[in-house]
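Yeah, one chain of the complex is gone here, protein chain that is, but the others are all in their spots.
Presenting chain A:
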Amino acid sequence: MSAEVLRAPGSTPGQWFARAVLRNGPLGGLIALVVVMAVLSRDFLNGQNLLNVGVQASVTAILAFGVTFVIVSAGIDLSVGSVAALSATVVAWSATKEGLPVWVAVLLGLAVGAVAGLLSGALVAYGRLPAFIATLAMLSVARGLALVVSGGSPIAFPSSVGRLGDTLGGWLPVPVLVMIAMGLVAALVLARTYTGRAMFAIGGNEEAARLSGIDVKRRKLVIYALSGLFAAVAGIVLAARLTSAQPQAAVGYELDAIAAVVIGGASLSGGSGKASGTLIGALILAVLRNGLNLLSVSAFWQQVATGLVIALAVLLDTLRRRSAR
């Protein structure tokens, strides 16, 4: 390979276009979906409805940001839905039933999420369990604890935290703001922190990362703890919207979160992924559900459509990558 062979990449318009599509693949999908929905339903493309889509996407997106960290490092986290429910339950229980100050309750809820993630991480890093198994165990443990703490019934959410489910100035939904804030945090973590760069290294080649002085085990603790922390935030936002913490909330949300990450272009084998992609993935899922609701498609068919879109999105992404090889 001589210097002359290695002219600047993308020197032809075709190559430039191919790269642009590859880089913006999921965004292209989102735009296409929005256009289709706008054509099919007159109610879709108005400001209020679009804000609704944002609210619907928010919990999935926040969960998915945390899961992005794990997937980039070539792991998986199946426990985030349960951990979200547990954290919200802990907040409600400690504030409403135990009478702790609300800010203490919230910190406690966040800490519970982080610790749940830390324990999964410890099982993965030090117990050498496959991430699938460790977090599957945590899925069950966290859900069980949420039921134990709440006695199986919903607990009213403290009203001051409940404002997280409201709107600012009567129109701007707070969950959307939280989603954007957490998205920015996730992007910063991925791109600019030691742990973030270590996620890519571990996911890309764990042995090479270890031989280059990355403290792989400790980083895994941090990665899973971050995922748990993001799950806790998502759980609190969800409970605020519902005005109560429900131990059976967010069942199956981990799968939506994983779907959002993968639709957003991350590879389940690790080493790639972006916060912006994950946001787009969550928005695609939300647009789809919202649009199908407007079109009065039954919930049963919506599930079918969601599955097809997940398959299609990843299929297209795979094809794009292959053609770019």
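In this text, a residue touches a chain if its C-beta (ideal position, glycine included) is under 8 Å from a C-beta of that chain, and two chains touch if they have at least 3 such contacts; residues count from 1.
To be clear about the criterion, contacts and distances are computed from a predicted model.
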item	value
Protein name, per the UniProt record, of whichever chain is missing from view ("SDR family oxidoreductase", "Glutamyl-tRNA(Gln) amidotransferase subunit A", "Electron transfer flavoprotein subunit alpha" or "Ribose transport system ATP-binding protein")	"Ribose transport system ATP-binding protein"
Candidates A:Val148, A:Leu168 or A:Ala208 - the one touching the absent chain	A:Ala208
Touching residue (missing chain; options A:Val35, A:Val104 or A:Ala191)	A:Ala191
Residue ranges of chain A at the interface with the undisplayed chain	1-10, 15, 18-19, 188, 191-194, 196-198, 200-201, 204-205, 207-215, 271-272, 324-325
